[in-house]
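One chain of protein is taken out of this complex; the other chains stay put.
Every chain is named by a letter (A, B and C) in the order it is written, and numbering of its residues begins at 1.
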């Protein structure tokens, strides 16, 4: 694990999300958004432990996963802005953001909707005899959808190369997990399917990385599915408008003490100086701002682009060769 | 537990199902059917331990549950025959057979479809402050539906007065449970929700009864949901046409050794004679045949009856008072 | 009772409050309907007023709809909220194979009085999984009613009718209507019967038939049409099922022209049914093209610009009307 790389990724995510937040507050973005501020460590820790060819299926709160996977933030901004230069030509937006060239099979607007899709990707790997793995992010709230149960069951009986990563940030929108689940841990639920699980501190990128690395290797070698539950917290509201009446400012403050970024900085200070850190910060901040400026100068889709493409043609060359 | 009563009920179920089987083999019934021959002990054991006002939600394999609850077999035959005298005017048939006057909320053609409905009935009980309970039968195959997971979760967090009864007969149609589940026991899955469970011999009506009695009382007193897994076996095929290629005749023979009826007879012989048993058998057999004869002489629905009733009217008096 | 300015959102709130307040055997189920008030803030403080009967559920649309069915069979009237209409896909089994069938398939023994409330529709850049107006999906399902009011008074009155109906009712609330404010007289408990369309504006040249937010768009179009000398009649269906085709037929018999407007797909949509019934009943009066205005047959893109090209608009309605007159 290259701590500097991780830090830069996490910082990019943070600045990216803050920019998105700011854009929303100014009315410069349509739709809604779900920011992962506070949860950067799970994104960089998990994805940092994967190979480029591993598949990722993400959630509505997926910018971090995507950036960690190596996406071009300009093209993400373009997508959020609904520009034709976006990864999905502006059609998908924040909740339907797929980047096939990165094996990133999409953020997902349907809570729990990505779980079976990830199982499908894992089945594909298994059938093809490849040694990659599929990673499925989901929230603790999503673990109440039937798809969670059904997908874990299939992963288990078919011994699929899949890693389920639950980002347990304690809330699903306004709903505290303890109000909609008997137990506070999602990991318990994996036991029904004989799927091994670990519960880890999701605010610590290093811990997330190490655990993922170890578990991913086991899966890659045919060990079958596993589940990681990362305890984390979103510092922001659920989506663009959220008064956060369902939790206290004290609880938030306590969690902010665990902010993954300062933690990384502390580690970094063992190798570089505070001044160098400041330089990195400024440069990443600038690159995020620049990316936005480039994106916003892009083009809106035209009417033909909006109306075409509901159906794939036979001759369409599909990147994965499934013609 | 009145062993004689139980025996009579179980025998009624057996003869009823055999008659249905015979009718199908003669082409005298439309649709399909799922017989519970071999599983009579779970029906009489569970239902025998309940109160009249307890709700039952059943499955596609529900004749036994319904007969155990006290339904008139003539009216069940009428229903299977599609006669207007049937409980549902012949509209529901075997898989959609509801008897509100018995608090029997229906057999169910959708595998797993009854689970949330039962949770709803249990929530109703709780909101109304009643001391009855809701009992939900389901097969081990149904435990792979998302509704299983979702319903157990809601039952658990709302502490509902509901008893989940899994009739684990090892097969869902042709699919062996061990091929579609990591573990052979469904009961394990209840642990995720903090729902207590027991695994019992489903071929022994007495054991089923005693366990149900004890657990049902606990639930009635506010103890919250529980799950009973009854290990059982269907002696017949899944539905009317089934060559049973997925299991061996030896396995079937071994299970037939555990037939609940001879077991009951053995117990009964402590109080009555073999001759008396034969008389009971003949009389029940005759009453089943009679019921069929009465039912088959009933009337087919007319065209108006077929075309009316998709919508309830405002003035329709609903038995449960929900106008 | 004086008229006061009130929003569509508030009208639904008041109707919910009335229903919960006047009958203890009424329950309201949905995700985040407590402290959050639902994704669109409709239910506000109801969870405080009716703490045991306003129940926030886990994210389990499929099963909490089933819970509603079970509650309704055992003596309760149930209102559920599906946070976005797009998520109704997860509740389809309980609606289609259970709720819709119960009264008929159980031979009239029991009914299933549930209202499935759901915010629907686009124009907000939410993208393909959060923007659909899918009322047409339920048209062919016997046993359900489909209601999609466009005005504040109807929101209140139709909602109460839906609650006191003994059948499952899909109640569609367009997101862009929530902030609509109108002078309205909400007489406590007053119901607006389902299955009765409303003539919003009379006119002699062409009949425009719509529902939900389509009516708001059509209203905008009226002024432009008038400026062009076109006197359109505008009908708000209010409920799609039952469908008040008589009111439409009466209008088309007069105008001879029909334009249907809906936010869902044209192919297999509400307009097809309306047009078809008009043809079946008064073909002889038609003397203009029948035109259907609706969503292009593509998913709803997130890009606000692209979304505008895909969904119906004031412009496409005007175009549709002119097309119908041009024949």
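As a working rule, a residue touches a chain if its C-beta (ideal position, glycine included) is under 8 Å from a C-beta of that chain, and two chains touch if they have at least 3 such contacts.
The model shown is predicted, which means the values in this text are computed figures rather than measured ones.
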Displayed chains contacted by the hidden chain, counting the whole assembly: A, B, C
Of B:74, B:95, B:156 or B:212, the one touching the omitted chain in the full complex: B:95
Hidden-chain contact residue, picked from the options B:119, B:172 or B:284: B:172
Option touching the unshown chain, where A:7, A:55, A:177 or A:233 are the choices: A:55
Among B:103, B:181, B:211 or B:232, residue touching the chain not depicted: B:181
Hidden partner chain, residues of subunit B it touches: 29-32, 79, 81-83, 86, 89-96, 108-113, 141-142, 144-146, 172-175, 179-181, 242, 245-246, 300-301, 303, 305-310
Residue numbers in subunit A that touch the chain omitted from display: 55, 57, 86-92, 96, 98-100, 105-106, 109-110, 113, 115-125, 127-128, 134, 146-147, 150-151, 153-154, 157-158, 309-314, 316, 318-323
Residue numbers in subunit C that touch the chain omitted from display: 62, 86-87, 89-90, 92-93, 95-97, 100-101, 104-105, 127-129, 134, 136-137, 139-143, 241, 243, 264-265, 267-273, 275-276, 279-280, 283, 286, 289-292, 297-299, 301-302
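To be clear about the criterion, only the chains that are shown with their structure count from here on.
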Centroid-based (C-alpha) most distant chain relative to subunit A: B
Approximate Å spacing (C-alpha centroids) for the pair subunit A, subunit C: 35
Chain centre separation (subunit B, subunit C; CA means) in Å: 40
Distance between chain centroids, defined by C-alpha means - subunit A, subunit B (Å): 45
Multi-partner residues of subunit C (each touching 2 or more other chains): 57-58, 60, 62-63
Junction residues of subunit A - those touching two or more other chains: 144-146, 179-181
